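With one protein chain removed, the remaining protein chains of the complex are shown where they sit.
When the chains are written out, they are named A and B in that same order, and each has its own residue count from 1.
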Amino acid sequence: MAARTKTNKELFFNGILNENPIFRLALSMCPAVGISTTVMNGLLLGMAVLFVQVFSSCTIALIKDYIHPRIRIPTYTLTIATWVTVIDLVLAAYVPVAYKAMGIFVKLIVAFAIITMRLEMFASKNSVTASFCDGLGMGLGFMFAMMTLGFVRELLGMGTVLGYDVLGFCPLLFFVLPSAGFFVVGLMMAMFNYIEIVYNRRKKVKR
Amino acid sequence: MKEILRITIALTLSCLIAATVMGLAFVMTAKAKKHNEDLYMQETMLGLLGYSKARPAPSDLRFYGVYRYIIADGDRRFLGYMVPVKRGGEQNYALVVMDLKGRFVETMDLSISPEAAGDAPEREKALRVALGPPKAVTYGDTTIIAKRGERRLAYLLPGSFPGFKTFISIMLALDPSFKVLGLEIMEHEEDPGLGAEIEEEYFKHQFKGKTFERIKTIDVVREPLPEQYKKYLERSTWQEGAFTEEEIEEIGRTYEDKDIYAITGATISSKSVSDGVRNMTKRFSYRMGSLDRVIASQGVEVLF
Partner (left out) sequence: MKERMRHLTLTGLLLVAILVSVGCDTGHRFVKKTEFKDGETIVITFAGPVDEAWAKEKANYAVYEEPDPDILLPIKEIRLSPDRTKVTLSFDDGLNTRQAHVLKTKEMLSEGRSQGTAVLTVKKLYFGLLLSIFIGAMLVNNFVFTKYLGLCVFFGTSQRKSTAVGMGITFTIVIVFAAMMAWALYQFVLKPFQLTFLNIVVFIGLVSLSVQAVDTILRKVNPALFKAFGVYLVLVIANCIAIAVPLILADNEYTGPESFMLALGAGLGFLVALFLMSSARERLELANVPPSFRGLPIAFIVAGLFALAFLGFSGMSIH
C-alpha cells in the first residue's frame, strides 16, 4: 500500500495534478463535453461532485469494517446515490436557476466512474482523514478541470469570463456551440501530451 | 446460509439508513424549494413591470391570480374562472362559469384562502366540493393581474409552447390594452450559442412596446439586427448618457412597427417565440374580454 505512506498534503495534490480525473485519467468525460460552456457551470457541477466525492469517501472510510465484501459494490452505489440525491434536492431548492442550466447532469453524477473508483481503491482501505483529503483532492481536480474548460470556451466563444465582458467582442462563436466540447477537450489533452513530450525530451538532453 | 442472512441484514440496514438520509433531505428542502420558486416568480413579475431593487415596487401594488378551468359535464364543456372576490371582509374566491361562446351560466362561491389558491391540488379540491362529483375539471391556465390602488396595471401570463428542441416557458406582461409590457423566458432547452439567445435582451426586448394590433400579425424577419437598434434594446447595460432621451424615443418609434428580427442561426427558435407570444396574446384578449363582460353584467364584485 503505497498510498498509505503519502502525507495528507500529497494526497490532496495528487488528485489535482498527477491523477486529474479529466485530463489524466480521462474519466467522467460527459459533463466535460456537455456543460463546460461557462466557468460558472463548471464551478457549480464541480462543487456538486466535490460534495458527493468527499461525503461518499468519508462514509465508506467510516463504515469500511462493517461492509460485507460480497456486497461491496452495491454499498458503494447506494452511498453515492444517497449523497447525489441530497445534493440534487439542495441545489434544486436553493439555486434553482443554476440547477436548471445543469439539467440532468447533477443526477448523472451517480454514474461517474471516478467516484466509485476512488471508493474502491482508496476509501475502503484508508482512514477517514486520508480519505477526506483524497476525496477533496479528486473533487477539486475535477472542479479545476471543468473550470479550465469553461474558461477557455467562455472566453473564446463569448468573450466573457464569469459573465463579465472581458474582450468586448466575440472571437469564435463556435466554442460555445454544443459540439465544440469534443474539440476543446481533445485539444487540451493534446496540449498536455505535447508539454509532456517536450518535458521528457528536455530531461533526456540534460542527461 | 448464515452468510446470506448477514448480507441481507446488512443490505436492509444500509437501505434504511440511506432512505432516512434522503427522506430528511427531502423534508428539509421541500419548503425552501417552494419558497425560492415563489420568490423567483415574484421577482420576475416585478421585473416585467419595471420594478427592481433600485426602483422598488409601490406598497399599494397587489397581485391577484385568476385560474381558468375547463368543466366537462357529460358531453358539454364549460369554462370556469376562479376569480378573487371579497367576502366577509376577507379575500376569497368565486367560480364564474360560462359556456364556450362566452355566455354566462352561473357563479358559485368557493371557500379557499388566497395562500391555498396558489397550490393546484388545493384548488381542485375546492372546485370538486363546489361542483359535485359528475363534473370533471381540467386545468387550463393562470393569469396574474397586477393592480395598483384602484387601477389595473398589467396582466401577467405564464405560458409555454414548443420550441426548436423541447418546450419554451415564458412569462408575458400585457397592459390593460393588451400592449406588450415585457417578455421573460423562464425555461428552455435550446442550443447554447444559437437558440438559447432567445433569453438575451436584444431578442426578448424587441417585443416590448408592440401594440395589440401589431402583435396580432407579428412575424420574424431574417435580416441582421441593426446595430443602433441592438444598442437601444440593450440599454439597461449602458452607462449614463450614451443616448439622449430624444434619441431613445426616436429609435423606439422607428422600430415600433417592425417585425421581430430573428436570431442569426436560430430562425426556428425565434419564430417559435413570436408565434407563441402572438397566440397567447390573441387568446388571452378574447378570453379576458368575455370574462370582463360577464363579470360586469352579473355584478360579481371581483378584486381585480
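Here, a residue touches a chain if its C-beta (ideal position, glycine included) is under 8 Å from a C-beta of that chain, and two chains touch if they have at least 3 such contacts.
Computed from a predicted structure; not experimentally measured.
Student: Tell me which of A:Leu17, A:Leu62, A:Val97 or A:Ile197 is the one touching the absent chain.
Tutor: The one listed residue touching the chain not shown is A:Ile197.
Student: For a quick check of understanding: of A:Leu17, A:Ala113 or A:Val166, which residue touches the chain that isn't displayed?
Tutor: Touches the omitted chain: A:Ala113.
Student: From the list B:Leu79, B:Ile168 or B:Val277, pick the residue that touches the absent chain.
Tutor: B:Leu79
Student: Using the touch rule from the top, list residues of chain B that touch the missing partner.
Tutor: The missing chain touches chain B at positions 18-19, 22, 25-26, 70, 77, 79, 100-102, 138, 140, 161-162, 164-165, 191, 268, 275, 278-279, 282-283, 286-287.
Student: Quickly run down the residues of chain A that touch the omitted chain.
Tutor: 26-30, 33-34, 74, 77-78, 81-82, 84-85, 88-89, 104, 107-108, 110-113, 116, 178-183, 185-187, 189-191, 193-194, 197
Everything below uses one rule, namely that only the chains that are shown with their structure count from here on.
Student: Which of the residues in chain B come into contact with chain A in the complex?
Tutor: Its residues touching chain A are 3, 6-7, 10-11, 14-15, 18, 21-22, 25-26, 29-30, 32-33, 36-37, 40, 187, 189, 191-194.
Student: Mind pulling up the chain A residues that touch chain B in the complex?
Tutor: 37, 66-68, 70-71, 74-75, 78-79, 81-82, 85-86, 89-90, 92-94, 96-97, 100, 103, 157-158, 173, 176-178
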